[in-house]
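With one protein chain withheld, the remaining protein chains of the complex are depicted in position.
Chain nomenclature is as follows: A and B, assigned in order of appearance, with residue numbering initiated at 1 for each chain independently.
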Amino acid sequence: MATLDEYKPPPLPAPFTNTNPPPILLTQGAEAHLYKTTSLNPSTPAALKIRPTKPYRHPILDRRLTRSRIVQEARCLVKLVKEGVSVPAVLALDCEGQGGEEASWGGAWLLMEWIEGPVVRVVLEQWEAWMKAQIHLEETVRISEEDRVRGLMRRMGETIGALHKAGVVHGDLTTSNLMLQPFEGESEANDSVSMEGKIILIDFGLASQSAQDEDRAVDLYVMERAIGSTHPRTEPLFDSLLQGYRESYKGAVSALKRLEDVRLRGRKRSMLG
Amino acid sequence: MIAIGMEGSANKVGIGIMLHPTDGSEPRVLANVRHTYNSPPGEGFLPKDTARHHRAWVVKLVKQALREARISADEVDCICYTKGPGMGAPLQSIAIAARMLSLLWGKELVGVNHCVGHIEMGRLITGATNPVVLYVSGGNTQVIAYSSQRYRIFGETLDIAVGNCLDRFARTLHIPNDPAPGYNIEQLAKKGKRLVDLPYVVKGMDCSFSGILAAVDALASTLGLAGAEQAQNDDDDDADTKNDKPTRADLCFSLQETIYSMLVEITERAMAHVGSKQVLIVGGVGSNVRLQEMMGIMARDRGGSVFATDERFCIDNGIMIAQAGMLAFREGLTTPLKESTCTQRFRTDEVFVKWRQD
Partner (left out) sequence: MAQLETLALPHLPSSLPVHVALYCDVQNSAFLKQQLLEGNADFEYALVDASMVLTRAHATAAIFRAVNDYMNGRLMSRNVHSEIVFSLSPANNIADSFRKFGIADATKDLLVVRVSVSPEITHESVAAHLATAIQGTSVPFDDETLSEVSDITKIKKAYKLGALPSPSSKTECNGTADNDAKRRLELSLVGAIALRGS
C-alpha cells in the first residue's frame, strides 16, 4: 500500500524553464516550493516562491485559491516595503496560471529580493549550544551574553511592531520566519555567536492586512510559544521582545493587553464533543 | 487477553470484542456489532431520543457480541467504554451500562477517549505506523500527530464539525438520514457538475465550516431547492439539466469539493510541519470516497500514501474502544468505579499515551 518513492518536485513553470543556471530548490513546504535564482539583474540573487497547482482540488477552485493567496502575500510585501518595514521586496509576480482557463498549470509564482543571513532560529540554537558548551561561565560573561540576546529580542520586537503598525499581521511568526541580515563590512569581535545585523521578516504566506488587537496578539502569542518550545534558554529573555514591541508604536499597548487574554485561553477554545 | 468495548457517544451504539493473544501475535476482532438511531429526513437526532435508543439496544448488542465471539463473560478481562467527547445523554447511558457490567461480572473498567479510539483502531487496521491523522466526523474535525506520548492537535475546526455541516445541509435539502446523511449527499454530488462559489475558510492549520453552511443554505433557499418537495426529484437523472441554475446535485458537489479541499489542505500543512508522509483518515466522514481520493492525490504528490478504513471501523464502533482500552489496560491503566464518569468535552491531547514509546 505504501509507496515511499524519492520525492521529485514538479517541473518549473515558464519562464523559469529558460533560466540558466536552473533555480536551486531550497525548501518544499505544504503550499510552495522555494528556490534560489537570480533577479532581473544577473549579478543579484533572488528568491523564487512557486505555488504549484494542486491536482487534488477542482481546477476552478484551485486557481481561485492559488491566485488569491499569492496576491495577498505580494500585496502585503509591497505595502510593507512602501512603509519601510524590513521584508523582501517583490520583484515580479505571475498569478494567472498558464495555458487558458482550465488548462494544465493553475499555479503561480513570486520572485522576491534575496535576503542573506541566517534565520534567528539558527542564531539562537547556536548561541544556546555555545552557552551549554562553556564549562565554566563567569557571571559577568553570562550577563553580557544575555544582554546581547536581549538586544536581539528587542530588535525583533521593534520589527514586529513596525509590521503591525503598517497594518499587516504575519500569521505564522516563528524564529524561522525572522532573519538576521549581517551588516556589511566589519563584525564585532566575540567568541560567541554574532547577533549583529538587521532583522528581516520573511514568509508572508499566511499574512493578512489587519489592525485588530486580536490578530496582533495572536501573532505575538505564536511567537512566544515558538520561542518557548524551541529555545528554552532564550525563553526567560522574551520580555525584551515585548519591551521592544511596546516602544515601537502607539497601538502596541492595547495589543499587549489583549495578549494576556490570549495567553489565558490559549490560541484555541476547549473542544465541544 | 480479551476486551469488550462499548461506544455510544453519538447516534450509534456499538459493542466490540477484541482479543490480544498472549503470544504477542496480531490482535483479532472477535465481534463488532452496531445499531444506528436514524431520525426522519429534515431532522437531526436529539440527545434524549438517542439515549433512549441506546438504552433499548445495549443489552441486546452485548449478548449478540458475546455470541458472535463465542466467549462467555468470564473470559473478558476488561470493560472499555467511551468516556467522551460526545453528546451527554447518550454517553451517560453507555457509561451506566458499562458500570453495571463491571459490577455484574467483577471486571475492571477502562474509560476511553473516543478520538484516541479512532486513531488506535486506524493504526491497527491499516498498519500505518506514525501517520498524520485526520479525524472527521459529525462531532469532530481535527488534524492530529503523535509526539512524545501525546496525540497533539495541530489543527481543528474553529466552529462546527465537518460532518455536522454535511448533516445540517442534508436536513435543508430533506435528504434521508438513512444510512447516513453524508452518504446520501455523496451519492447526489456524483450527479453534480457545476462548481458554485462558496466561502473557503482556512487559517493556518485550522478551518471553519459555519460560514459555508450558511452560504450554501442561503443558496438552496434562494434557488428554491430546499425542502421535502424538491427531494422527490433526486432520483430523476435529468432533473434541472435544461436550465442554467445550479441544481441540488450541483450544491452537494460544490459543498463537497470545497470542504474536502479545506481538509486536505490542513492535513498537508501538518504533514509538512511534522515531516510525515503517511495520512490516516478516521471518523465517519472518512468513509467518503471523494475525500479519500483527494487525500490520495495529495499524499502521492508528496511521495507518501493515504490509509483509510472501511465503514466497519471508520464509523463509530465498539471495537475501536476495545482496542484503545486494551492498550491502556495492558499498561495498567484502569478507571476506578468512582471515577467512571463521562464528559462532553475531552480533548485528544489530554490522554497520556503510555503504550507508545516512539
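To be clear about the criterion, contacts are C-beta pairs under 8 Å (C-beta built on N, C-alpha and C of every residue); 3 or more make two chains touch, one makes a residue touch a chain.
Fair warning: this is a prediction, and the values are worked out from it, not measured in the lab.
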Touch list for the missing chain, restricted to displayed chains, reads A
For a quick check of understanding: of A:Ala92, A:Val122, A:Ala211 or A:Leu256, which residue touches the chain that isn't displayed? A:Ala92
Looking at the whole complex, which of A:Leu25, A:Val71 or A:Ala211 touches the chain that is not displayed? A:Val71
Which of A:Glu113, A:Glu128 or A:Asp172 sits in contact with the chain that's absent? A:Glu113
In the full complex, chain A touches the hidden chain through residues 14-16, 18-19, 37-42, 67, 71, 74-75, 77-78, 81-82, 84, 89-96, 98, 111, 113
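Assume only the chains that are shown with their structure count from here on.
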Would you mind writing out the residues of chain A in touch with chain B in their complex? 1-8, 10, 28-31, 54-58, 60-61, 64-65, 171-172, 206, 268-273
Residue numbers of chain B touching chain A in their complex, please. 9, 84-87, 126-127, 139-140, 142, 153, 156, 158, 195, 197, 200, 203-204, 206, 257-258, 261, 264-265, 268-269, 271-273, 277-278, 294-295, 297-298, 300-305, 307, 344-347
